[in-house]
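With one protein chain held back, the other chains of the complex are shown just where they sit.
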Amino acid sequence: MNTGGKPGTVPYTVPIGPVHPALKEPVMFTFKMNGEVVESVDFAPGQTHRGIEWMGMRRNPVQIVHLTDRICGICGVSHSLAFARAVEQIMGIDVPARADYVRTIVAELERIQSHLLWAGVAVHELGFDSLFYLAWRVREESMDVIEYITGNRVNYGIVQIGGVRRDITEEQYPRIKRCLTYYRDLQDKLFHLFMNDASIRMRCRDHGVLSREEAIKLCVVGPTARASGVKMDVRVDYPYSAYGDMEIEPVMPDAILGETRGDVYDRIVVRLVEIGQSVEIIQQCLDHMPDGPVMWESKYPKLLSACKKAAGEAVGRHEAPRGEVLHYVRMDGQEAPATWKVKGSSYSNLISWPVMLKGEQIADIPIIVASIDPCLSCTDRVAVIRGGRREVMTKEELTRLSIEKTRRLKG
Amino acid sequence: MNPIQTLKRSLWVFHLNTGSCNGCEIEIVATITPRYDPERFGIRLVGSPRHADVLLVTGPVTGKMIERVKRVYEQVPDPKVVMCIGTCGQSGGVFFDSYNLKGPIDDVIPVDVYVAGCPPRPEAIIHGVVTAIAKLERREGGA
Partner (left out) sequence: MTVQILRPEEIVERFRGAFGENVLEAIVKERKEGARKNPATNIWIRLKQEYLKPGIQTLIEISFPHLSVIAGSDLGEEVELVYIFSLYYGVRHGEYMVSIAVRLPKSDLRIPTISDLIPGAVFTEREKQEMLGVEVVGIPDPRRLFLPEDFPEGVYPWRKDETGIPDSMIKNLWQVKRPKERAAPPVEAKEKKGGVQE
C-alpha cells in the first residue's frame, strides 16, 4: 500500500487496527497522510461479525431475545427492546403499561451508564486519566441499580416478548431514587469538570466537525446527529413504550451553548446533558408508574405457541444511547422468524468518520474516532509505512501522541 | 526459566477482543477502575501485547480475527498466562452455531485460566488473575 515506494513519498498510508484493547468492534482503518494531516480515510468493519441475524433465523423469538442481549454488551436492553417491540407488533399484542415503564426505566439507566462510560473513555483518549477514573467510579452507582433491578450488571435479560421478566416493586423505589439524587447532585460538578477544562476545550472545539447537511445526507443518528444540529430523537419523535407519556425534548447543543458547531465538544455536551435528562425520565416513570402485570403471558409455552402463530412484518425502533436501533422482523407462522435485520446505532454513524477525520492531525484521530461512541477507540495498533519501512505503532504510542498534543497546547 | 520469578509481582495485562459483544470488555475496564482497583496489586492494562504478562482473550474468534489472535499470542513475551474471559470464548455461549466463528479460543491458542460468565463480574475476573498466579506457584512447586 506504500505509494511509490520511495522514502518520504507523500501521501503515505497508515493502516490502524484491527486489534485494540478497548471495546466493541475492532475496525481496520487506512489513513492517507500528508505529513501530520489526514487526507482520506477508509475503514473495514466486520472483525466481530458473528452472523447473529443468520443464527436468529434458526431460533424462536424467546431464544432470540437472549441473543439480542448479547449483540452489544453496552446496549444490553436496547436491542432486546427493539426486537421485542417488533415481534409484539406482528403478534398484535399489547404490552402491559407497567412493563412499558419498567422497560423505560432500565433503558434510561443504561443510557446513564453508557454515557458515563463514553465520557470516561473520551477523556482517557485525551490523556486526562483522573477524570476517566472519576467518570467510571460514578458509573458504578448506575451499575449497582441496574443489578438491583435486573439481577445482572451487563446483559440484563430483563425484556421478554410481551413484557419484562422482573417487576420493579414499591420497596425498590427508594434505592432507585437515591441513585437519581446521587446523579442530580453530581450533574453540575461533572459538567464543570468536562466543560470548563481548558485542555478539553482546546482539543475538542472545532475538531471532527460534521455539518448539519452532511449529518442529514449520511443518515447519522443519536447524539452524533443532535450535536450537528439535526433535531432527531426516536424517544420524542416516535412515541413508544413509556416515552410517549414523558415530557421530553431532544437535547440540542444550541440550547445549551447558544450555538451548534457539530464538533467533538458538542458531542460531549449533548451526552452529558442527556445524563440529566435520563434522570428526569426515570423520575417521571417512578411518579406515574401504572399498576398491573408486567407480562402479557407469563407461561412460556403459551407465549411460544402465540409467537409461532404470528405472521407478518414489523419494525421495532428504540433510541439507544448511541442513537436509533432498528429491528426488522418478518414472521411466517414458523418457529423461527423468516427475516431478522438488526441495525445498531453505530452502523449508521461509522460512515461519518471519513468526513470528520479529513484534514485533522494524526494525534486527533483517537478522540474523533471515539467521539461518535463507536463502542470505543479503534486505534490500538497502528502500522505506519514510511517509505517502505514498516513501523508498528501501538495504541499506547498513538495515545501518547494525543497526550503530548494536549501538553503542547497547554504550553 | 522459572516463571514465578518473572511474574511474581505487577502482572501487566493485555486485552484482546476476538469478536465479543463488548459485555466482557466493559467489565474488564470496570475491573481496572477505582471501585475494584487492582492496580494496588500491580495489575494493570497495557496497550501493547509486547509489554504484557497476561493475555486476556474474550469473544468466540471470528473469521477475520483468527490470524490476529495467533499473532498477538506470539507477540506476548514468555513466560505468559492466557486467560479466557466469558462463556462465548469457551463454548460459544449464545453464538454456538455460527458460520463465521472459528473458536473456541482454546482451539486456537493454549488457555491457562477460564473465567466463566456472560459476562463475568469484575470480582470473578480478579479471582481469575489470582488463580493464574496460584497456578504459576503450583507449577513452581512441582518443578
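When the chains are written out, they are named A and B in that same order, and each has its own residue count from 1.
Assume contacts are C-beta pairs under 8 Å (C-beta built on N, C-alpha and C of every residue); 3 or more make two chains touch, one makes a residue touch a chain.
On a predicted model such as this, the values are computed, not experimentally measured, just so you know.
Set against the missing chain, the residues A:35, A:244, A:333 or A:359 yield one that touches it, A:244. Of the listed positions B:17, B:75 or B:100, the one in contact with the omitted chain in the full complex is B:100. Residue A:97 is the one among A:41, A:97 or A:356 that touches the chain not shown. Hidden from this view is one chain, which touches chain A at 44-46, 49, 51, 53-54, 57, 85, 89, 94-95, 97, 100-101, 216-221, 230-232, 234, 236-245, 249-250, 288, 290, 313-315, 317, 324, 326, 328, 330, 338-339, 341, 343, 347-348, 350-351. On the side of chain B, touch with the chain left out of the figure occurs at residues 60, 62-64, 88, 91-92, 95-104, 106-107.
FYI, only the chains that are shown with their structure count from here on.
Spacing of chain A relative to chain B, judged by their CA centroids, is 25 angstrom. Contact residues on chain B toward chain A in their complex (touch as defined above): 14-17, 19-27, 29-30, 33-35, 45-48, 50, 59-60, 62-65, 68, 72, 88, 93-95, 97-101, 118-119, 121. Residues 18-24, 26, 46-52, 54-55, 58, 66-67, 70-74, 76, 117, 120, 132-133, 136-137, 139-140, 143, 153-155, 375-376, 380-381, 394-397, 399 of chain A touch chain B in their complex.
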